[in-house]
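Supplied in structure tokens, the structure appears directly below.
All protein chains but one are shown in place.
As written, the chain order gives the labels A and B, with residue 1 at the start of each chain.
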Amino acid sequence: MDIERIGGGAKGRSSGTAYGGLVWAVAVDPKSSPSMVDQTRGALARIDEILAKAGTNKSRILNATVYVSVMDKKDEMDVAWVEWAGDDPKGWAQRACVGTKLAPGHLVEIVVIAARET
Amino acid sequence: MDIERIGGGAKGRSSGTAYGGLVWAVAVDPKSSPSMVDQTRGALARIDEILAKAGTNKSRILNATVYVSVMDKKDEMDVAWVEWAGDDPKGWAQRACVGTKLAPGHLVEIVVIAARET
Partner (left out) sequence: MDIERIGGGAKGRSSGTAYGGLVWAVAVDPKSSPSMVDQTRGALARIDEILAKAGTNKSRILNATVYVSVMDKKDEMDVAWVEWAGDDPKGWAQRACVGTKLAPGHLVEIVVIAARET
């Protein structure tokens, strides 16, 4: 079974991969906005794009890891997350949020695993 | 193929998800015990609960990520982990343990991916 690769990352890596019924995606805010809310919105919009290229969408995310570089701003990240996740629990991913160092300028980086129809 | 969601988290997220033969689960200690050993036991007991709801158990965990907020207490986490993992290597997950910031009061947060019969 073939692996699909979605480009857009630096040399040596993909922004997304898909294999059978599963899709992986990683994103940061392409604009490196100064605010955590805006960076989260930017990263989640990028996740939406990658999932669309792989034939799925945010309502089918299974697992998400949210890395934030400033844990004191987790609440701001959550504002954008809840807005994006929507009101239907049938679309809510299992999620962990942890504070880590990130590359300069990044406040948040998000990795998800989603299901797709095959 | 449907995705199953196991609730119990905050708005916008699930404690567990299941899709086909795979299950994802996240847990912290619901009691926020002051000791790392106790928090780890509490989080692992919660993992057991979520896996049971998804029709599997700890002997079928494939991958685990253990986030600890105080790396100096990793040995205490390991005491609870080894006790929980048991003596049979056939049930031992691939695991990584890393030191990250966590939400206030949490010493450990655990994410696992497990297999289940379909």
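The criterion applied here is as follows: a contact is a pair of C-beta atoms (placed from the backbone, for glycine too) under 8 Å apart; a residue touches a chain by one contact, two chains touch by 3 or more.
Small disclaimer: the values here were computed from a predicted structure and weren't measured.
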Chain not shown, touching residues in subunit B: 21, 60, 62-65, 71, 74, 78, 81-82, 85-86, 89-90, 92-100, 113, 115, 117
Touch residues of subunit A, complete complex, unshown partner: 1, 3, 5, 7, 9-17, 19-20, 22, 24-26, 65, 67, 100-103, 109, 111, 113
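The working rule: only the chains that are shown with their structure count from here on.
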Centre distance in Å when subunit A and subunit B are each reduced to the mean of their C-alpha atoms: 21
